[in-house]
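The complex appears here without one of its protein chains, the remainder shown in place.
Letters A and B mark the chains in the order given here, with residues in each chain numbered from 1 onward.
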Amino acid sequence: MTSAASTASAATPRLTFQAGSRQHRMFQLAGWACFVIPMLVLPYVLPSFRVAQLAQAVGWGIAILGMNMVIGWSGLISLGHIAFTGLGAYTTTILINESRFDMWMTLPVAFVVCFLFGALVGLPALKIRGLYLALITLALALTFPILIKIEGGGIARRTGGDNGRTIKEGLKPTGWMRSLLGISGKDASSQVAIYKYFCMLIIAGICFLLVRNIMKSSPGRGMLAIRDNQIGAAVSGVPLNKHKVLTFALSAAFAGIGGSMIASSLGAIGPTLVGPEYATLTLMGLVLCGVATLHGCWLGGLAVVFLQDLAPRWIKAVPGVDIDPIFAGALFGLILVLVPFFMPRGIVQFARWLKARFVRVIPQIPRASVV
Amino acid sequence: MTRFAPHISERDLDMASRPKWLNGSTVLYAAMAVVLLILLGPIFRGGSQLFLQRVFDSLNNGAVYAVTAISLVLIFKATTLINFAQGNIAMFGAYVCYQLSVKMGWPVWPSIFVAMIVMAIVGAAIERTLIRPFGPADHLPVVLITFGLASILLALAGAIWGLEFLAFPSPFPAKPGDRFTIGGAFFRYETVGTLLVLAVMLVVLFAILGRTKMGLAFRAVSSNVESARLVGVHTGRTLQFGWALAAALSVLGACLVAKQTNLEPSFMAKLTIFAFAAAVLGGLDSIGGSVIGAFIVAVVQSLVTGYGQQVAGFGWLKSNFALVVAFALILVVLLFKPEGLYGTKRIERV
Partner (left out) sequence: MSEPVLEVSDLGASYGAIQVLRNINFVVNAGEVVVILGANGAGKTTTLRSVCAMVATSGSVRLFGEEVRTHDTADIVRRGVAHVPQGRGTFPELSVLDNLRLGAYVRKDKEIASDIDQWTTVFPRLGERKDQAAGSLSGGEQQMLAVARAMMSRPKLLLLDEPSLGLAPLIIEDLFGRFAALNKDTGTTMLVVEQNAEIALDIADRGYVLEAGQIVLEGTSNELHSNDAVRAAYLGA
């Protein structure tokens, strides 16, 4: 059977590679370099508040990674994952402040806590489907900020209620770290910013690899099967209940890690960061950048942080329009409305489609073994 | 794909091993009974007058929830879609009414009707441009679009009319003295008016659905959309009609409540959630059911909020009691009887 030549698109691709060949690998490496090099270099050339924003974006990216697991790969519409992000963030904050945990030690705790709560939320999800699930998870997103502020049982005292809390001991680089990263003694804040950024990157990288492996393994494929055809998956032997609960649990855990990282990079946490506004923002970031793609998550994180930052300025810049920048919410709403029409699978898929028009990789034809 | 078919559903299989009486409805009623029992103590201590007052107050809420819930049900019936933007469509209509009555001096009721018509047109436009391109099974786009729409409407309202709280004219006589006194408790004229509006609205709605051709078409599309096409119904236009009607009704609900809660862009948020709770409880595709659900929600809220603080352990939920009650209701219903008290069981054909 001839290769994909018969189903080629109208434009002839300019570059053709044989999979696994030297050229192909060089091409892939070049692609990676385009992303990796800026990631490593930018913190040194940007002012420190931008670096802090980048760090935050990575944190939101991890949170969106969690959301993607449940919405993108499993097809279960959960509008409430922001609650898990918040749970992770508050867990980290409270542990550091009250129990003198080290920031790194709070991560596994946050993971487990969010995993358990995610499993708990996943249980109703077994019986509730589709839009009903969206409705009930929306309720979760709206309830979480209220629960944070409950004054009984010492909850509000620990969470700081309406005002939130700052983290006493954030991420701080130790001596040998400084020399490793090449940051010199003078500028304290930018050092810390750069350190934090690389910490985020490491955690993000670990999460990325973890999720990628999960998706390639049996639970991951089970999720995809559930998304595409629940009943078909069930009769094919996918244990629906176990998988759905597992999916919620894992996605909540990763969202929680994201929350922990956001809290530690910001140095503080408050109820607005875990409420409906950010639920909408993360949803927007997710669908704009790429549902069910790994790379879309990071882009989504960038979107959450930077669109929020830039939107008020864009609104102000529109001539003749005298609207208070508070109405950035309309811009995000507009994006949500337009995405299903113009880029239903997000920017990443669009980029892939674009790439496919110019680059074609011919798969290796498996050799028949000679017996 | 028919919904009401003598087929074995997975719920039936599920329940084959459970005792007959342990079904969703009994769980729901039992839960409500338990709540009432817990509150029995404070209710007695408060006296009959306080109890009556709470009940009367809840009647007003119930009617308002009912009007809004019906608009949600109309759309769900016809399309099995949940419109997350319904609340803000209603809010925008209330602002239009404000513009007409306060800023331009029109009398209240004509303003309300014109606002209803304006938003009906908007609702029809939304269906045509934003919802119709997507198939009914495609949930994510609809969630995104209605969500986004809600944000846009919110920002638009704030941009045009500002973010401060505005005073809304009352559709009924509502001075402090305008009330009956029954059993020592006050029954406000406003409540009477709201209940009357609900009654009239129901009569008109059932007349439209039951007696007109468009109503018949709407019921056909709600029941079996493919067969509706096969009898020559233009499903697109019918759905537009449904969205327009739903928008108009939700605006009515918003206008009824705006006097009591002051007009500001997010004033419909809580009401929408209560209306959802009412619709879910009563059955998302049952108009009558959602009316009953609305009153149940209102009464339960009123009693729990009014008396719950005196029961040990509830005090910490203070300010958002009503909201938490609504959420709890939605969760319990969706877990045990997703079709609500009066909805039709959803059966999926393999």
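A few remarks follow.
One rule holds in what follows: a residue touches a chain if its C-beta (ideal position, glycine included) is under 8 Å from a C-beta of that chain, and two chains touch if they have at least 3 such contacts.
Small disclaimer: the values here were computed from a predicted structure and weren't measured.
Shown chains touched by the undisplayed chain in the intact complex: B. Of the listed positions B:102, B:117 or B:216, the one in contact with the omitted chain in the full complex is B:216. By the touch criterion stated above, the residues of chain B touching the omitted chain are 2-6, 213, 216-217, 219-220, 222-224, 226-235, 344.
Simple rule for what comes next: only the chains that are shown with their structure count from here on.
Averaged Cα coordinates give chain A a centre that lies 35 Å from the centre of chain B.
Against chain A, the residues of chain B that register as touching in their complex are 80-82, 84, 130, 133-134, 139-145, 147-152, 154-156, 158-159, 163, 273, 276, 280, 315-318, 320, 323-324, 327, 330-331, 334-335, 338, 348, 350.
Interface of chain A with chain B (complex): residues 71, 77, 79, 124, 127-128, 130-132, 134-136, 138-139, 142-143, 146, 150-153, 231, 280, 283, 287, 291, 323-324, 326-327, 329-330, 332-341, 344.
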